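Note that one protein chain of the assembly has been removed; the remaining protein chains are unaltered in position.
Entry: chain A
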Amino acid sequence: MTIVIGFEGSANKIGIGIIKDGEVLSNPRRTYITPPGQGFMPSDTARHHRAVILTVLKEALEQAGLRPADIDCVAYTKGPGMGAPLVTVALVARTVAQLWGKPLLGVNHCIGHIEMGRLITQANNPTVLYVSGGNTQVIAYSERRYRIFGETIDIAVGNCLDRFARVIKISNDPSPGYNIEQMAKKGSQYVELPYTVKGMDVSFSGILSYIEEAAHKMLSSGQCSEEDLCFSLQETVFSMLVEITERAMAHCGSGEVLIVGGVGCNLRLQEMMGVMCKERNAKLFATDERFCIDNGAMIAQAGWEMFRSGQVTELEDSWITQRYRTDEVEVTWRD
């Protein structure tokens, strides 16, 4: 039996989760929510995390019904992400690991998403679409690496959605993406937007500039509604993602797709991916907001796999890093 506690705080969510051999014992989380029209800045986000992290840690232990002595390993997000929030979370992880006399383990955030998705859905060897506010990648496993087949060449799809939400002052509570999804359901008219797939890669910054420029004009002239814009943006960017995912599947001969990351809980994206999968006789796997959106259990789960395969991180090597690509990690826990 191996019990791992995972600390995550690379963006505006702070989460601490405990995993015991594939079972999620607890997974509390807090989100730093900014007013409409505003994004989250690193230092403010770190301040938010500092203010709540110890309460969240207490909750995680209490909900799991565990004492620190029961834990085998302390995992935390090493990167990628925003520097100040990452440091905040790493500090607490390092301190408790030393206080409790437990080994420490630095986890790649993207690997956390993939391993949590695999655990929850039991997908065996899927082509992974990882879509969030900071990352957009199509990934497939081969020879001890999660290899990136396609990715964004500029901003992440979630960043495109979040920043569009700011333009027309959509609420950030519970998240801008969720509110866009709800408004998109009421959209009826498709407004044509640039469609930018470049080989296996995608680009979202041009779409964002276009819609930022056009939104107020089209809205004030009554050419379309806010709901129409939400609908059109979702249809466009999700089509692009489905296209590159399908191409990666064709390359790999894969029959499974797993969607992970915060944007992955968008039901319209899941629906569009489902249509593609049906046409190819492939299986679609996705999870809900508890595990798609950044959380502590995903770091615990990746940490569990790493720890069981013999990895630990020495204190002096436990520095955080804002850049940390998915394919930098040697996957020592898969064949």
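Just so we're on the same page, a contact is a pair of C-beta atoms (placed from the backbone, for glycine too) under 8 Å apart; a residue touches a chain by one contact, two chains touch by 3 or more; residues count from 1.
In the analysis below, contacts and distances are computed from a predicted model.
A.B. asks: Leaving aside the chains you can see, what is the UniProt protein name of the one that's missing? Options: "Methyltransferase HEMK2", "L antigen family member 3", "Origin recognition complex subunit 3" or "GID complex catalytic subunit 2".
C.D. replies: Per the UniProt record, the undisplayed chain of the complex is "L antigen family member 3".
A.B. asks: Taking the full complex into account, find the residue in A:I33, A:L66 or A:V87 that is in contact with the omitted chain.
C.D. replies: Only one of A:I33, A:L66 or A:V87 touches the chain omitted from view, namely A:V87.
A.B. asks: Give the residue, chosen from A:L99, A:A250 or A:L267, that touches the chain omitted from the document.
C.D. replies: If we include the chain that is not displayed, A:L99 is the one touching it.
A.B. asks: Touching the hidden chain in the complete assembly: which of A:E143, A:E279, A:E316 or A:D335 does that?
C.D. replies: A:E316
A.B. asks: In the full complex, which bits of chain A touch the chain not displayed? Write them out.
C.D. replies: Output for chain A: 46, 50, 53-54, 57-58, 68-69, 83-84, 87-88, 90-92, 94-96, 98-101, 315-320.
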